[in-house]
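Right, I'll just put the structure down here and ask away after.
Only one protein chain is missing; all other protein chains are in place.
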Amino acid sequence: MRPTATSTAAGAVGRKPALGAATERLEGRDKVTGTARYATEQPHTAPDCAYAWPVPATVAAGRVTAVDASAALALPGTLAVLTPDNAPRVGESDDPILRVLQDHEVPHRGWFVALAVADTLENARAAAAAVTVSYEVRPHDAVLREDHPDAYVPETANGHPGRRERGDAREAFAAAPVRVETSYTIPPLHNHPMEPHASYARWDGDHLTVYDSSQGAHPVRTALAGLFGLEPGRITVVSEHVGGGFGSKGTPRPHVVLAAMAARHTGRPVKLALPRGQMAHVVGYRSPTLHRLRLGAERDGTLTSVEHEMTAQTSRIKEFVEHGAVAARVMYAVPHSLTTHRAVRLDVPSPSWMRAPGEAPSMYALESAMDELATELGMDPIELRLRNEPATEPDSGLPFSSRHLAECLREGARRFGWHQRDPRPGVRREGDVLTGTGVAAATYPVMCDPASASATARPDGTFLVRIDATDIGTGARTVLAQIAADALGVPLDSVAIEIGSTRLPYGPLAGGSAGTASWGWAVHEACTALTRRLADHHGPLPGEGLTAESDTTEAAEATPPFARHAFGASFAEVRVDTVSGEVRVRRMLGVYAAGRILNARTARSQFIGGMTMGLGMALTEHSTSDAAHGGFAERDLASYHVPVNADVPEIDAHWVDEVDTHLNPMGSKGIGEIGIVGTPAAIGNAVHHAIGVRLRELPLTPDKVLAALR
Amino acid sequence: MSTGTGSGTSSWVTMTVNGVEYRRELDNRTTVLDLLREHLGLTGAKKGCDHGQCGACTVLVDGRRANSCLLPAVAQDGAEVTTVEGLAAGDELHPVQQAFLDRDAFQCGYCTPGQLCSAVGVFAEAAAGHPSHVTDPGRASGQGPVELSRAEIRERMSGNLCRCGAYPNIVAAIEDVTR
């Protein structure tokens, strides 16, 4: 992509802007040599470090009536067993899942009911296994269904209105000459970052230091401060390198509370890395969602009515409602629209954030339904989408700060060879294999949160930029240094950057594809302020250098009169084996309009990474709510099928130049999540094109495909 | 001759890791992975699942790739282990490490040490003519090295999960080294 010149790149004449370049990750060498240290890998781990191992509840719902730790305490090396009876009391929290071991209730299978602490990892595991927990079991209800009598429409779903209606969608649907009424089902999905949630906690007097695998050190500190009744200044949280999160580390998680409790209780530093088998129940997941859609259109494809109703589950202790019906509020021009979220409280773990929450499920449903409408109309699915491009955001009426979906669709069609496509379904056979192609649109909102940063000019001519940003694999460290270099007008290699610690100026979590915008704005402001200070400064710099700080609270919180979203188009070609029902993707393409792309290399990686997770959502990934026993059946990486290398074909990601002056000084939109959004529908639509049968429940595994082929 | 007392639950273990010989008395339960990470300070090999289901712990044992989380250290007494920390020659990266940098073949980096060790193992296996699931079954033995096509790389690297989805870049990086 051609780097877009902005006022920020005010560098010396002839200096190439750092932004837009395909800069290598600054920490890349540490990661390929194994020297990058993750949460529990600190080189200064104290020799008396203890290990903690949680004990999860083994019933689907009920109460702990007794915890017998005597056998565990009798084992060699056991230091303590924390239980609801003896664990340190903690204060209030906005998040009920953090108040672990504070009472005897068991809201779902896998809820932590004890914690073993021992001198070695082996002893901690053995001690946890030796803890005997007795329960009073109550009947449970752990499976979501649409006709559940307890279903309700929440006021809001993750901040979005629970229900929105414009016009009279039902009447318009009834009157529409062309109608599609359909339903889609998405199973529970788990984030499963490669690094399990983990903490190393240490108390030095009344100062708590935690190295935590988290998407945001400051939010973890805020939570710990409330729970342990400490001034935030007495807590240090470090998240320097984080082995992925995808939303599951976006909020503080119970392991960090347990680690801090165990360290306080034993007086020793404590390492706690969650066993993979415990994660499915305690670190969040994407709720299963059940979708009903009704699309009404004129014969020329003009939409007259859209209804999208989604039903999701939440837990008994916390309301988290996946906002899986929001896409229709953004996507297409339509005079009549009704979008509704429904929730059911069940005896299940609390669902939480997973990559492109809301957009990923809602766009799977909407874009699959649009494909059905195109088929019904006998119209090319790209033409159908172009026919319904809105002039303003349908729900709010606000103008878009920028919207280049049409360009993405057209550019993608050109690159993918869409126009040679034979629209007839089920006719391309290569031996036992049927092939097909599909397309879907993608969208993801632009968000930005307040942040602070500091920038220091050092006497040796280099610069230091400090901000509590988190690099969970996005390349944040690198792109922030690029932003700083351009704002300072200096070469990238003269900029050092420190991130990932509450010792640094406040930055929000890495989430909502908002990190770079939020942190980058603060970095940009600090660096431009420093540039002004340097211009006013005469003579050599003082020993401590010159520092400027920024705080973007006012700017970031100002609501501009624009609807701000990234858009994209996803294309997929699939091969369906008619003997086994196995579906494999042959190639995928994503074309995105996501503002200015700040680092071509890491951006491409983010896009293809999101698309890969979308491939998993379409074809391989699912968790099963265990109706009989509660919890999820798939709790390990052998049964929860994250795509492997062999599942992932040629993937290409491109972007269109997009200049948007209504965002932030960099002109950037988030890119971490939009890759997953259009992919499942594109693949599902391609499977329909291949086999001529519409499958409406993910993932498209051999059982379902084979049934459709028979 | 028999090794081990049978009654004690710990044993003396000698292991050469990245060319350095270590001798430790270890709990028999200690895996090679936990030996590396918790006893030797070599945290390059990662614990992703602890059950051989993700590949993040992959190291080379006597030159062959293995999931170190499933190897009791006591049973590897005398073994030569190479971890990601041992791939580079001083400051000079192993070609596959350099290729991973060049191709941005990682994001969060947590699976990367396992991917790298696995790739080194794949090179040796392919050079030795070992077939894979996608090798033409009609290809007779003794025809020398298996050429590492993209399909071969994908299949052979499928024991190393990458949740960030860097697979296409991993394949490109490995392809670079084979050229």
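Miscellaneous remarks
To keep things simple, chains are lettered A and B as they appear, and every chain counts its residues starting from 1.
The definition used in the following text is that contacts are C-beta pairs under 8 Å (C-beta built on N, C-alpha and C of every residue); 3 or more make two chains touch, one makes a residue touch a chain.
FYI, contacts and distances are computed from a predicted model.
The listed options are "Multiple sugar transport system permease protein", "Xanthine dehydrogenase family protein subunit M", "GLPGLI family protein" or "Acyl carrier protein", and the UniProt record of the chain not shown names that protein "Xanthine dehydrogenase family protein subunit M". Contact with the chain that does not appear here is found for just one residue of B:17, B:35, B:74 or B:148, B:74.
Along chain A, the points of touch with the absent chain fall at residues 58, 76, 122, 125-126, 129, 277, 430-433, 575, 577, 579-582, 584, 619-620, 624, 626-629, 633-635, 638-639, 641, 643-647, 699, 701-704, 706-707, 710. By the touch criterion stated above, the residues of chain B touching the omitted chain are 1-9, 11, 27-29, 31, 50-52, 55, 58, 64-67, 69-72, 74-75, 118, 121-122, 125, 128-133, 135, 137, 140-142, 154-160.
The definition used in the following text is that only the chains that are shown with their structure count from here on.
Chain A and chain B have centres, each the mean of its CA atoms, that are 29 Å apart.
Touching chain A in their complex are the following residues of chain B: 27, 29-30, 34, 37-38, 41-51, 53-54, 56, 83-85, 87-88, 93, 97, 100-102, 104, 106-113, 116, 134, 153-155, 157-171.
Taken together, the chain A residues at the contact with chain B in this complex read 24-25, 27-38, 41, 43, 120-123, 126, 191-196, 241-244, 246, 273, 275-277, 472-475, 601-602, 604-606, 608-613, 636-638, 642-646, 648, 650-651.
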